[in-house]
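The other protein chains are all here in position, but one chain of the complex has been omitted.
Coming up: subunit A.
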Amino acid sequence: MLKLAPLATASPASAMELSPFSKSGQGLLRPLSNLLYQRKGLTLALLLAPPLLWFGVVYLGSLLMLLGQSALTFDEMAMSVTAELTSANFVALLVPANLDIVLRTLAMAVAVTLGCVAIGFPMAYYMAHYAKPAEKGFFFVAVMLPMWASYIVKAYAWTVLLAKGGVIYWGLEQLHLLGVLHAVLGLPAVGGETLATSNLGRFLVFTYIWLPFMVLPIQAAIERVPSNLLFASSDLGATPFQTFRKILWPLAFPGVVAGSIFTFSLTLGDYIIPQLVGPSGLYIGSMVYTLQGTIGNIPMAAAFTCVPIVLITIYLAIARRLGAFNAL
C-alpha cells in the first residue's frame, strides 16, 4: 500500500504528457478538477446546493408556511387572518358538510382508480405479452401522447362531447340507446339531469384523463413477469382465469399500486373537472380554491389541503411497502 501511494499520485502527471486532453487540463481548471476529484463531499455539496436551496426554501418553505397557517385564526368579521393559534380549522373539517366533501372526493378517487385498472389492465397486458414489437411501440406512443396532451384541452374536449346535442348524445340516438342512457342517469348517486351534469360524466372524464398514468406502470410490471410462469401455470392445468388470479395479478400488483398513486392523488386534488362536469357539490380541491379565492380564508383552505396531504402520505407509505416504488 505504502509503495503504491506515491505511484498513484504520480501517474496522472506522467500520463498528461501523452494525453489527448492535456491541453485543456492546464491553467486554473486543473487545480479545480483535482479538488473536485479529491473532495467528493465538496463536489456533492456543490451539486446539491442549488436544488436544495430551491426545494428547501421555495417549495418546502411554502409548504410548511401553509401548514403553519392552518393553525391560525380567521376572523370572519374582519375577513382577515390573525396570529392566534387554534385547532378550530381542523375541528371544522369534521362538520358534516365538510366531511361530506372529503368523503365525496374520496369515493370518486377510489372509483376512478378502479375504473382505470379495469380499462388499463387489459391494455397493459396486451401491450406487454401479445403485441408484436412494432405494435408495442405503436401502443406505447399511443398511450403516451394523450398522457402528455394538455389537461385543459382534454377536459374541454369532454365538455363538448358530453353536451346535449353533442357527439355522445348523437351517437346514442343513432344506436337507439338514448332510453338506456336515461335509465342510467335516473340511478341515484350515479346519474343526474344530463350526462354533463352527472357523476357518471365526471367519472368518465376523470378516468379518461388519468388512464395513461395507470397503463404504463402496469405494463412495466407485467413486462417483468416471465411468460414461462404463465405457461407453466396453464401446463399444470390452471384455467386462464386461475392463471390470472394466482400468477399474473399478484406479480403485476405493484404496478397497479404504482399507477393508482397517480389516479388516486390526481383525482383527490383536482378542482377543474368537478367545476366543469358533474353535479354541483364541492370537492376538496374546489373547496380549497373557493376558500382561498373569494373569502381569503387561507387558514381553513390550508386545513383542507392537509386532507389530501395526509391521505396521500398514508397511501404512499402503503405503496412503498407493497413494492410499488420499484415498479414506478
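Keep this in mind: a contact is a pair of C-beta atoms (placed from the backbone, for glycine too) under 8 Å apart; a residue touches a chain by one contact, two chains touch by 3 or more; residues count from 1.
Simple rule for what comes next: contacts and distances are computed from a predicted model.
K.L.:
Pick from "ABC transporter permease", "Radical SAM protein", "NADH-quinone oxidoreductase subunit K" or "Multiple sugar transport system substrate-binding protein" the UniProt protein name of the chain that isn't shown here.
P.N.:
Missing chain, per its UniProt entry: "ABC transporter permease".
K.L.:
Which one, A:A111, A:V190, A:L251 or A:L316, makes contact with the chain that was left out?
P.N.:
Of these options, the touching residue for the absent chain is A:L316.
K.L.:
Considering the whole complex, which of A:L181, A:L200, A:A221 or A:I261 touches the chain not shown?
P.N.:
A:I261
K.L.:
With the missing chain put back, which residues of subunit A would touch it? List them for me.
P.N.:
Touch with the absent chain occurs at residues 12, 15-22, 24-25, 29-30, 32-34, 36-37, 40, 44, 47-48, 50-52, 54-56, 58-63, 65-66, 69, 119-120, 122-123, 125-127, 130-131, 139, 141-146, 148-154, 156-161, 163, 165-167, 169-170, 208, 211-212, 215, 240, 261, 265-266, 268-272, 276, 285, 288-289, 292, 298, 301-302, 305, 308-309, 312, 316.
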